[in-house]
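Just one protein chain is left out here, and the rest sit where they should.
The chains carry the letters A and B, assigned in the order they are written, with residues numbered from 1 in each.
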Amino acid sequence: MNISIIKWWWLVFLILALPLLATLLYALSTTWGATILPRGFTLRWMVQLWSDPRFMTALGHSLLICLGALVFSLVLVLPAMFVIAYYFPRLDAVMNVLILMPFAVPPVVSSVGLLQLYSDPPLMLTGTPWILIGCYFTLALPFIYRALANNMQAINMRELIDAAHLLGASTWQAALLVVLPNLRKGAFIAVLLSFSFLIGEFVLANLLVGTRYETLQVYLYNVRNESGHFSSALVISYFLVVLLITWLANALNRERG
Amino acid sequence: MRGKGLALLCLVPFTLFYIAFQVAPLVWIAIHSFYSEMYEAWGWGNYSDILTSTFYRQAMRFSLDISFWSSVWGLLIALAGGYSLHQLGGGRLHRFLMSFTNMTSNFAGVPLAFAFVILLGLNGCVTLLMHKYGLMQTFNLYSADGLIVVYSWFQIPLGILLLYPAFDGLKKEWQESAALLGAGRWHYWRHIGLPILSPALLGTFVILLANALGAYATIYALTTGNFNLVPVRIAALVSGDISLDPNMGSALAMLLVLLMVAITLVHQWLLRRSYQYAGRRS
Partner (left out) sequence: MSWLNVTRLSKSYGPTMIFQDIDFSASEGEFVTLLGPSGCGKSTLLRCIAGLTPVDGGQILLDGQDIAPLTPQNRAVGMVFQSYALFPNMTVERNVAFGLKMQKLPASAISQRVAEVLELVEMNDYARRYPHQLSGGQCQRVALARSLVTRPRLLLLDEPLSALDARIRRHLRDRIRSIQKELNLTTLFVTHDQEEALVLSDRIVLMDQGRIVQTGNAEALYTQPVNLFAAGFIGHYNLLTAEQAAQLTGETFHRQVALRPESVVFCPSGQGIPAQILGHSLLGNVIRYRVKAKEVELWVDVLNRSVESLHPAGFQVGLLLEPGTLREVA
């Protein structure tokens, strides 16, 4: 074919990589003031970061909340999606509206109502990680729903259950023993997509919880004025952690086949 | 029918939590937007205050301006980059670039603000580089133009990810037929490629617009609430020390939600239209 491929992707890759590279350089440089390139290189910022107990706490908080929210979401969404797919297929249209809501109602807007509703007893949730887990469930819902819905369609769920019925299983046995194991791939993708999205969430974490249960992003914001190098080291570490977890999860999933 | 009853029970926890964390706040906002703190009465007070205030109108103008332009630039770059990426076919380079795009789509927010300060801040390396050659002396990261640059950056990965499936719908045979009928690359894109992609382009543009309108973390980290945008105003009204007025915040939030709902409806309509091209014989 005489039509040549313009290598725009090079340019786009460069544009996207530039901020990352800049942050990486900053994290590893001794000083980088009013000069185009840093003066020298060092690992001391990374060392300082990883020996900071506040960082480790924030990291722990982030991981805990994200994983907790994901488990919570799966526990709520899986049965609901199964029930809708098998018993009430017409509710699927309703679901489609529901997953659009977190998109049409940005977190900043939700926080207005959330702060007012849950800041006083008896539902004193703001300032605790519980409100984040609840909110993250709604944020992750579109990702989880889409991944699981694709999976359910691909495995031809209704036929599988029919086959199980003919072999003597009740619907619930079929759901647990036949459908659920086959949804592993979709659940996995859902979790991966949502994880990287949730761990980067700042708006709700800052407005609803703040320093009372500091997550990575909030910590990042709070220490921004101390040292640019330190903050950059923090950003790079955060990025590396997400990459590591994603890679680990992928490797584990591939092993299990 | 016992099965169905038990099934309904499965829907209850899901519904409960969804209402608690997504619907209830929205309902609260909707109701309280009509109560004005200032006049201590129910009515359209908040809304009229917002729409007549130069301050809030400026916020809305800035929001629309920045969102619109960042979506345009983001879309154009995503179109060129995404199409070029699609043409790479399978292979390791392609997989790497797709993962990279996925990765960078999560970089937005506080980390992005930092990175851009390093690059284009007052003493940023790119700023200094430009000054050395006498270019862009008046560029300020913390102005509307600067924000358009930052926002465009985080629109690109989202744009690529959204547009990518549409490129699969561009059959190679169309380009080949067009070539045999005398059409070069430019003519192909003008008469065939872009028209076929237009629902996807418009749909993506609309999502990018909504993405930018609701963005809060990046602008907050960059300017600490000193730049007048709608999300910043909303947050300030709800959690600021000086201007605490959650009802006014609710009204402003409702206006934003209305705009977002309109955008969502347009997008859904565009999706339905694009079915005309997808999956049809041609």
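Everything below uses one rule, namely that contacts are C-beta pairs under 8 Å (C-beta built on N, C-alpha and C of every residue); 3 or more make two chains touch, one makes a residue touch a chain.
Source: prediction; values computed, not measured.
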Sole residue of B:N123, B:S177 or B:N226 that reaches the chain not shown, by the stated touch rule: B:S177
Hidden partner chain, residues of chain B it touches: 171, 173-174, 176-184, 187, 191-192, 195-196, 276-277, 280-282
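One rule holds in what follows: only the chains that are shown with their structure count from here on.
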Centre-of-Cα separation between chain B and chain A, whole angstrom: 18
Residue ranges of chain A touching chain B (in the complex, touch as defined): 1-3, 5-9, 11-13, 15-20, 22-23, 26, 32-37, 76-77, 79-80, 82-84, 86-88, 98, 100-117, 131, 134-135, 137-138, 141, 171-172, 196-197, 199-203, 206-207, 217, 220-221, 224, 228, 231-232, 235, 238-239, 242-243
Chain B residues within the chain A interface of the complex: 3-4, 6-8, 10-11, 13-15, 17-18, 20-29, 32, 77-78, 80-81, 83-85, 87-88, 97, 100-104, 106-112, 114-119, 123, 125, 128-129, 132, 153, 156-157, 160, 175-176, 179, 185, 210, 213-217, 220-221, 231, 234-235, 237-239, 246, 249-250, 253, 256-257, 260-261, 263-264, 268
